[in-house]
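Note that one protein chain is taken out, while the other chains of the complex remain in position.
Chains here go by letter, A, B and C, matching the order in which they are written, and residues are numbered from 1 within each.
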Amino acid sequence: MLERGIDLVICVAILALAIRLVSGQDLFRSIVLFIAMGLMLALAWVRLAAPDIALAEAAIGAGLTGVLLIRAGQGQRMRGAVAAVAGAVSGGGPRRVVATAGSVGITAVFAVVMVFAVMGLPTEPNGLTGVAAANMEASGVDHAVTAVLLNFRAYDTWLEIGVLLLAILGVLAIHRRYDCGGMRVEAPTMRVLSWLARVILPLAILTAGYLYWAGTHIPGGAFQAGAVVAAALVLLALAGSRGVAALRALPLAALLVLSFAAFLAVSIVASTGNGMLHYRDGTAGLLILGLELTIVISTAVTLAALFAGAGPRAGAGEPRRDAATERPKTL
Amino acid sequence: MTLLEIGAIVLVTAGAVFFLAGTVGVLRFPDAPTRLHAVTKADNLGLGLLALGLALLADSPSTVVKLLLIWVIALAGSATACQLIANAYQREEQQVTPDA
Amino acid sequence: MSAFELYSLLAAGLFAVGLYGFLFRRDLVRKIVALNVIGASVFLLLIAIAYRNREDWPDPVPHAMVLTGIVVAVSATALALAVAKRIEEETGASCLPEDEDAE
Partner (left out) sequence: MSVFLYGAALFLVLNLLAGLLRVLRGPSDADRMLAAQLFGTTGVGVLLLLAEAQEVAALRDAALVFALLAALATAGFVRARRGEREAEGGAEE
């Protein structure tokens, strides 16, 4: 009874938060509401017996996404670009009313269709729980989610790492820089923050190591570990240290592609002829641990570098750096 | 019900009262610096009492250590965040009334 | 009402709300936030379905999908924000040009 009460409160809160954050006028307020929604989502994952997702949400949803959006929103305000596009629909008077009613109407129709689609889901569970459970013995790990990620569906995970790589390449290209120099904007003036960042970094690395190790038998794993380290690196950068910005282009590139390359190497060298990333008997446990370690490193560096790319360019008032002299010759 | 469980209930309840006090403070206090008092002091004390209460129920020493570690880290984070927000607020005020 | 029904209904509603923001708000950062709301709704539906299958040992496959999905979502968000910032630097507006023409 109480448990259902918690579920109900969480669901109503998430929906109300979403409506407010989508419809509100003040961008910063919407972003804070989005961060609050991330916290409520973490509670939803807890209620739906998905502790792995709750861990990822704690590191990414509440931490990294929030700080990315805050930076973007404040940067936009800083450049005075918000006022011009505050309203959902431009114009005034009856035209505006009609347009708003139209957009809400379309959304409402869509919502009804979605509700019917969800209610029409088959009632007989027909998932892969049994198949996964039957193959756990051979997977090399004792935690089902890790087994799916790095053994049963390792191919998907490999391509996901590829997506991360594409995203960072895109950000670096847009940023017109091939290292993370954009992160260097911060002057190290806030001593409390530097203190905290220096305390948090070793603790974050410790936590990441624990999550990495825990992932083989209880909820946790490489992605959560990487995200925690990334968040600590971002905190360090915000405190004025150079963080990943200290990396030159070549080591940065090496760390970014490390995991993708490791998957490629394993699929060529260590797999059986039955398919890519089909591990040989008895090697699965060790290979998974190795691949996970590369995921931790690459995810951490990639997420931290992504943050650098989305931040403000070296001081809004400062003239743009001459790309030709600063850009390293090759990636 | 064992003595430990009763202790846990008392501590967790006390913690919840402090959380309530913090929320009331955030909603009712007149400006940002006073609201910061409510968030940082009341809520962190509440979290400490809650962690202590749950530590009584813990099944292993490592869980107790983890609970206390969480509290200490939360303290450090929220103390820093409090100072940062206060700093930002102060500058904002100065900007609004530059001659004051 | 079971937890599965509750959370999957929430997912349906959340998708519609996110879609509204994505289609009808003009500011690019807002569109990106709305896209994240849509993402959250998809994740919720997947996890709710995993929970329905067996509450004591939920289906690990959707869990793995959502886990990778969250990481992909944050990197896509970062890329989208970088594009939005560049658009703003080039055009001085924080929305797309065709939206401005619609005024």
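Rule of thumb we're sticking to: contacts are C-beta pairs under 8 Å (C-beta built on N, C-alpha and C of every residue); 3 or more make two chains touch, one makes a residue touch a chain.
Note that the structure is a prediction, hence the values are computed from the model and not measured.
One chain is not depicted; across the entire complex it touches A, B. The omitted chain makes contact with just one of the residues A:V234, A:V266, A:A284 or A:I297: A:V234. The chain omitted from view is touched by exactly one of A:A58, A:I161 or A:L303, namely A:A58.
Where subunit A meets the chain that is not shown, the touching residues are 2-3, 5-6, 9-10, 13, 17, 20, 26, 28-29, 32-33, 35-36, 39, 42-43, 46-47, 49, 51-52, 54-55, 57-59, 62-64, 66-67, 70-71, 73-75, 77-78, 185-186, 189-190, 193, 196, 200, 203-204, 207, 210-211, 214, 218-220, 224, 228, 231-232, 234-235, 238-239, 312, 315-318. Looking at subunit B, the residues touching the absent chain are 1, 5, 8-9, 12-13, 15-16, 19-20, 22-23, 26-27, 32, 35-36, 39-40, 43-44, 46-47, 50-51, 54, 57, 63, 66-67, 69-71, 73-74, 77-78, 80-82, 84-89, 91-92, 95.
Here is the rule we use: only the chains that are shown with their structure count from here on.
A linear topology is adopted by the chain contact network, the touching chains following one after another without closure. Here the CA centre of subunit A is 12 Å from the CA centre of subunit C.
For the pair subunit A and subunit B, the distance between mean C-alpha positions equals 27 Å. Centre to centre, using the average C-alpha position, subunit B and subunit C are separated by 31 Å. With touch defined as above, subunit C holds no residue shared between interfaces to two or more other chains. Across the interface of their complex, subunit A is touched by residues 1, 3, 5-21, 23-27, 29-30, 32-34, 36-37, 40, 43-45, 47-55, 57-68, 70-79, 81-86, 88-89, 92-95, 99, 102-103 of subunit C. Only residues 73, 76-77, 80, 83-84, 87 of subunit B touch subunit A when the two sit together in their complex. Subunit A meets subunit B in the complex at residues 190, 192-193, 195-196, 199-200, 203.
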